[in-house]
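Below is one structure; the comments refer to it alone.
With one protein chain removed, the remaining protein chains of the complex are shown where they sit.
Chain lettering (A, B and C) follows the sequence in which the chains are written, and residue indices restart at 1 in each chain.
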Amino acid sequence: MNTFGNIFRLTSFGESHGAGIGGVLDGFPAGVEVDLDFLQNELDRRRPGQSHLTTARKEADRVELLSGVFEGRTTGTPIGFLVRNENQHSADYDNLRDVFRPSHADYTYIQKYGLRDHRGGGRSSARETIARVVAGAFAKMALRTRGISVYAYTSQVGPVALDADYTHYDPALIESNAVRCPDAAKADEMARLIAGVKERGDTVGGVITGVVTGCPAGLGDPVFGKLHARLGAAMLSINAVKGFEYGEGFAGAAGYGSEQNDRFCPDGKGGVTTLTNHSGGIQGGISNGQDIYFRVAFKPVATLLMEQQTVDTAGRPTSLTARGRHDACVLPRAVPVVEAMAATVILDALLQDRCVRW
Amino acid sequence: MNTFGNIFRLTSFGESHGAGIGGVLDGFPAGVEVDLDFLQNELDRRRPGQSHLTTARKEADRVELLSGVFEGRTTGTPIGFLVRNENQHSADYDNLRDVFRPSHADYTYIQKYGLRDHRGGGRSSARETIARVVAGAFAKMALRTRGISVYAYTSQVGPVALDADYTHYDPALIESNAVRCPDAAKADEMARLIAGVKERGDTVGGVITGVVTGCPAGLGDPVFGKLHARLGAAMLSINAVKGFEYGEGFAGAAGYGSEQNDRFCPDGKGGVTTLTNHSGGIQGGISNGQDIYFRVAFKPVATLLMEQQTVDTAGRPTSLTARGRHDACVLPRAVPVVEAMAATVILDALLQDRCVRW
Amino acid sequence: MNTFGNIFRLTSFGESHGAGIGGVLDGFPAGVEVDLDFLQNELDRRRPGQSHLTTARKEADRVELLSGVFEGRTTGTPIGFLVRNENQHSADYDNLRDVFRPSHADYTYIQKYGLRDHRGGGRSSARETIARVVAGAFAKMALRTRGISVYAYTSQVGPVALDADYTHYDPALIESNAVRCPDAAKADEMARLIAGVKERGDTVGGVITGVVTGCPAGLGDPVFGKLHARLGAAMLSINAVKGFEYGEGFAGAAGYGSEQNDRFCPDGKGGVTTLTNHSGGIQGGISNGQDIYFRVAFKPVATLLMEQQTVDTAGRPTSLTARGRHDACVLPRAVPVVEAMAATVILDALLQDRCVRW
Partner (left out) sequence: MNTFGNIFRLTSFGESHGAGIGGVLDGFPAGVEVDLDFLQNELDRRRPGQSHLTTARKEADRVELLSGVFEGRTTGTPIGFLVRNENQHSADYDNLRDVFRPSHADYTYIQKYGLRDHRGGGRSSARETIARVVAGAFAKMALRTRGISVYAYTSQVGPVALDADYTHYDPALIESNAVRCPDAAKADEMARLIAGVKERGDTVGGVITGVVTGCPAGLGDPVFGKLHARLGAAMLSINAVKGFEYGEGFAGAAGYGSEQNDRFCPDGKGGVTTLTNHSGGIQGGISNGQDIYFRVAFKPVATLLMEQQTVDTAGRPTSLTARGRHDACVLPRAVPVVEAMAATVILDALLQDRCVRW
């Protein structure tokens, strides 16, 4: 199942150590101006080797558009794209051919498919998310012409977490540090934590907060296509994600309706707004015009550069010390992926909403 | 979007105060014995009026199977079903025709569709979950013949939460109290909390924990049909759900790989198992044969039986005191819904997995 | 696979001798006025026992709408519906329990599902098409507000065929005879042929011609959702259909481009039209604004009321003389089914087309 979306659909392919990562964008509307610099810049934000905090794998991650764009605009026909892999060190993975890395997908892929490409995790590698970033970049190009903006930031790394909600931070600061955290002091703390973790061959998890602003009321398709259910499915499909919540989320489960209900009031422009936004911009699965915000939990990366006990493919106990180039913390590079999936969902819901009223 | 699933698909219909709730189960395998008592019992677990803690709406919720079953077995053709609404008090909702309840779907439905059935929330009513419970009951009938079991329980109501993980509780105790909590003392505390909340016209949220045991390795379809992404989408589509996590979830985001990785070891029967299960039974989006466990956060019900400030459909400030029969806490009745959606996902993934190997 | 459509989707259920036939219409737009008389009239056109030419099974085929309509308009939520079976003579089919009717689905259903409901063909009965007619009636209600009209007629019964194309016949005459043929003389000839065939327990095939007028240019979604491919799939899914062609169809395969190309010319109103319409209103899979016309071939009904040699379920030779009430020719009753499927496809394509331009 490598297709995502209903009207606007991404179908992706590619493995960590194959020819490359690519995909097809289908259902993307015709007539949108294509901003190639923006597209490449989004990929650069996801690219390995962009800072001392990330994996040292050197990939330019240059995207080639293969179809669907003519004289600078989308044509409504499918957009094929390809990013070649260039810096594979497949030999680094020879010792993984016959062994299962703990908490990695090595074991489950063999159980499911009967065989696997062991090099760099094959299809289970987060390198797959390149295709998501391409889809998201196109979605953003369309959404920004409607005043809809999507951003995300690192709000927690291991035990270091931001104290306040998204309204307290300036999104313009996100790209000002390698961690992609809009609080400079916390970002520094997070960076030092990651550096230490990397030093000892360990890994660390964290949380990314995502925000959609300018989203009109009416997006989302009950009962199974509720907007937050689609956002949740999108986020949970990203590598290493273990949880999703929106609005008050799990914290809200501890509270009372009298505290959490968002009262409606006139917006002063003839419309309606809410005094608070505990709902996270979605009620009954449909956007209400307020900001949509959500949080995504990432587990620590499974591949450690320290010795671990495990079994080989014959089920015999063995020990393993992974080689290769791995992130000690995926959060900084996952920020554009979270944004991309959110943008993809919002554009898809926006197109779908066009079919609702006669 | 009222269809859920890939191979095994539920398509549902119905409103709170229409003729009834029903649906179609398509892709359910042929030859499964249909246990009508079990099916009705699952609906009874979801039924209103089952205890003093729930809404007083009196509905027998008798299900009629309309097709797809012949001489006690499923035929592989679509299973139509219908539960008639019987105890509508539509007049209770006359005062909601022209007003938006805070944090309810009244406003967003009007924004999306241009008109709405205001009686009992129409399609946005949790009465819709009847169809899910029917789908889940069929899924369970199939899964239990393969030794796969799905259960859920209330693990938190407002501030009252269980301290330990699911392995510490006996699922046989879940149905022993009205809250559906396997810890008798905590259940009692939760029940008293709900009674107090109900008394003052307020509502309260909580958390349901779900568990799948006996699930074989290999279920789940990367990259967009990862097993946990489908479980998450399923749970997030249930009314009032605000968050989903599996395995260590958000707590795990604070930790390190060296702590959280699940080491593989021989299982003593020629196979492989893991020493711990921080992963929650899923690695790389595919089940690994361990227990799958997850948590689902529910917000407090939006409809309060106390006065609230809001606006009317013309955008003018007004106050509202809802009438009608509402749950002060949906958790006890949502337990079978969580189970149903989990069973639906697992059966669907099991069928889909049959197509993977040549 | 009992769901049809992309945006506007029919999911159907039901067997010939079960509780009834029903379904769910999802994605139907909100705000459309529901004309219940029209809906019932469409079902009456498909109803058994409507004339001496059709099966004698007595069914009122009253439809009950179960959801999705409020105060006379569609709400955008799923429309559940049910038509109860009333006049089953299941005992007529006792002798079919253990025998395979030649060219019927008895054998293939057993091969596929391992068991079958032998009464009246179960799910393979054309009684299933009730659900299609309901979907089509709703589609027509929407389409007529846009000036789009769909009609069909019997253009051939056995060897008796109309000589001219659809432009030579007045659609207002279709309902003036029991055969649903707009040429009175030919209709009479067809009726006599059917009566003779029925008399001797035999059956006869034929062709239905379908026409869509007022369809705007732009509908259809290359490359796999071409408008004619969707019309073809729709028609071929109707019981007993063996062929589909549009425009010049098979006859055009014998000809030359210089004869068959439709020259463009100004339409005198600032737009473009074509001098001829060999294309059948579709070019490259997209409607061009001209009439869409197509032909659908039906085989003779498989169930004969005469003795036939066959085998029983154990594979032993036997002979069979079917009882029960069967049509000697399905064409007259299939006309509204062809219209319904065409209307369903056109509405679906119309909604989908809303998503194409930014």
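By our rule, a residue touches a chain if its C-beta (ideal position, glycine included) is under 8 Å from a C-beta of that chain, and two chains touch if they have at least 3 such contacts.
Since we're looking at a predicted model, the values are computed, not measured.
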Contacting the left-out chain in the complete assembly, out of B:G76, B:G120 or B:G158
B:G76
Of the listed residues A:N2, A:N288 or A:T310, which contacts the missing chain in the full complex?
A:N2
Chain not shown: contacting residue from C:V63, C:V83, C:L96 or C:A229:
C:A229
With respect to the chain omitted from the figure, which of C:V212, C:A297 or C:A342 is a touching residue?
C:A297
Looking at the whole complex, which of C:D117, C:D262 or C:E339 touches the chain that is not displayed?
C:D262
Subunit A positions in touch with the non-displayed chain are 1-3, 9, 11-15, 18-20, 22-24, 26-27, 30-31, 64-68, 70-71, 73, 75-80, 82, 112-117, 122-123
At which residues does subunit B meet the chain that is not included here?
7, 27, 29-32, 74, 76-77, 142, 145, 222, 351-352, 354-358
Absent-chain interface as seen on subunit C, which is shown
1-4, 6, 12, 100, 102-105, 107-109, 111-114, 123-124, 128, 156, 158-159, 161, 197, 202-207, 217-226, 228-230, 232-233, 236-237, 242-250, 252-266, 270-272, 274, 278-280, 282-289, 295, 297-304, 306, 308-311, 315-317, 352-353, 356-357
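Keep this in mind: only the chains that are shown with their structure count from here on.
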If every chain is a node and every touching pair an edge, decide which shape results: line, ring, star, complete or other.
complete
Contact pairs, highest-scoring chain pair
A-B
Can you name the chain that lies farthest from subunit A, using the mean of each chain's Cα atoms as its centre?
C
Subunit A and subunit B have mean C-alpha positions lying a whole-number Å distance apart equal to 26
Roughly how far is subunit B from subunit C, going centre to centre by Cα mean, in whole Å?
39
Can you give the whole-Å distance between the Cα centres of subunit A and subunit C?
46
Sequence positions of subunit C contacting 2 or more other chains:
27, 30-31, 76-77
